[in-house]
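Of the protein chains in this complex, one is absent; all others appear in place.
The letters A and B name the chains in turn, as written, and every chain counts its residues from 1.
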Amino acid sequence: MSLELLPTAAESRTNAAFEELMWALARPGLIRRLPLAGFAALAESLIDRECSFHVRHDAALAERLAETGARAVSLADADYVFAPAGSPEDVTALAGLRVGTLSYPDEAATLFAPAHFGQEPAGRGPRLRLSGPGIREAITLQAGGVDPSFWPMRESAIRYPLGFDLYLVDGDGLIGIPRSTKVEVL
Amino acid sequence: MKLSELTRPWSAFSYGFLDESAKREIRRRILKAIAVPGYQVPYASREVPIARGWGTGGLQVTLTLLKPDAVVKVIDQGADDSVNASSIRKFVSRVGGTVETGDTTQATLIQSRHRIPEEKLREDQILVLQVPNPEPLRPVQPDMSVAREMHADADYGQLWLILYEQLVRSGRIMQGASYPSMVNGRHVMTPSPIPRWDVPKLNRADHLTILSAGREKRIYAVPPYTSVEPLVFDDVPYRVEDHQDKACWRSGVRGFFMNELPQEDGSSLYELSDSHFGIKHIRKAAGEAVSIGETWYRNGRMAR
Partner (left out) sequence: MAYVATRGGERAIEQAERLYRADIGAIGRERVEAVRDGLPYLVDRLMGEASLYEPDLAALALAQSGGDLYEALLLLRAYRTTQPRLAVAEPVRQADLFTVRRISAAFKDIPGGQILGPTLDYSHRLLQVGVLNGEEYRPAPVEPAAEPAPATQPSLAEWQKAQDLIPDHPAESVEPDEIPDITREPLLFPVSRAHKLQSLARADTGGTLALGYATMRGYGAVHPTVNELRLAEAPVRMRHPCGTVFSAGRVRVSQTEVVSKSGGSLQLGFSATFGWNEVKTIAAATLDLASGQPDPHPASNEEFILYHTEAVESSGFCVHFKLPHYVTFQSHLDALRRVKADRQQAAAIAAEEESRHETNEAVP
């Protein structure tokens, strides 16, 4: 039996991207570095014909995702949602994210939203205090590009274990905020 | 669309045996498991070339996480040289070309059946536990659909009841291994058949634990810094096995979980269950430069 002992370039890429997705969720609030910037590289490691997705305001990404065989569906039906949360209108739209059921809380949506983790004072967003599983004590962070109304919307959507899981993406930077994380706006 | 876009050059197996579509499915499930600690996420659980019930759940997670620079340790009952641990390690290195180690502190990925190593795991390490039966409610409810509703309602009264019955009948809680434990204050999980000695190692740990039952097709997880509390009554404290005073006959080390070895004269000898931990102690005693990691237990007591 001949076995390939080395992964292909694509296999290495999706493996590395997933590792960041996993650690981002296991250690909420810490910035992870992706092997490649952007949503497409993340999607590649997770999404295929067995999933559904919803993309707002990014036709190129929607096309890339459709090539994986995944089904484009409405936001309320989607497993994976790629959408901005930068304006009150964006946030209102995101209130329909799937939160799972008590028997199957894993049937909840995962949201990927663009954000800025930079230090520039303009548009850094409110200071957030995160606590919960994966966080040693508490962690504070600021994420620009996310409308302040997002955080109250998130809080009212989550009735743990029901709720959606969130990834904020800034280029090759990634922050995970699962539904188990308590977020306080300071 | 062309046929060539749907196919790739023929090869016997993918890297890590599982193809990308199987890996993507497991990745999606692992993320949900981390997002809801202790909740059992159903997954398809593909067949792999070892028998079901022999670590196929753990193996599928290990294979999904595998990369050429991973350093993998595989143990069964605490031992690296156990026949099934050897078989799994051989398979992983065959399809993954990874580095093997026995040293807990060197490993990036540890797949284990029924034990958590004695040396403390770090934030960058992943522990994959093989799980025969993921359902803590099985003793009170064999029907998985009903058990799922009970988890949905956080209806754990019957679990408390069997612990109470044990107390009344025997004066002690008789649960041996697989001690049911509350995770993040919401879902009761079975920590897999690890001894009671090992359960506190999961509570607010530095490392990530992924538990996977291949035959029963469930993945669940305990992220770092997550509470894992064995179910106990306020006035009956949780007790680990009475191994704090036992000494290993090979290494002389005391205060860790032991294997009991019955002797012909009716007595018993004890040896460290964490076999490589024992080897390190023996080598150190022989004057070799061996570094032994910080341990969870000190002087036979869980250190916090």
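Here, a residue touches a chain if its C-beta (ideal position, glycine included) is under 8 Å from a C-beta of that chain, and two chains touch if they have at least 3 such contacts.
If you're wondering where the values come from, they're calculated on a predicted model, not measured in any experiment.
Considering B:Pro117, B:Pro134, B:Pro180 or B:Gly278, the position touching the chain not shown turns out to be B:Gly278 (whole complex). Residue B:Gly102 is the one among B:Gly38, B:Gly102 or B:Gly255 that touches the chain missing from this view.
Mapped onto chain A, the footprint of the missing chain covers residues 49-50, 69. Where chain B meets the omitted chain, the residues involved are 1, 6-7, 12-14, 17-19, 21-22, 25, 42-49, 51-54, 56, 76-87, 90, 102, 113-115, 132, 143-145, 170-178, 193-197, 215, 217, 239, 241-243, 250-251, 257-260, 273, 275, 278-279, 282-283.
As a convention for this text, only the chains that are shown with their structure count from here on.
On chain A, the positions that touch chain B within their shared complex are 1-8, 10-12, 14-16, 18-19, 21-23, 25-27, 45-48, 50-51, 101-103, 105-106, 108, 110, 132-136, 160-161, 165, 178-180. Those residues of chain B lying in contact with chain A across their complex are 11-16, 20-21, 23-25, 27-37, 39, 41-42, 64-68, 94-97, 123, 148-149, 151-153, 184, 186-187, 208, 221, 223-227.
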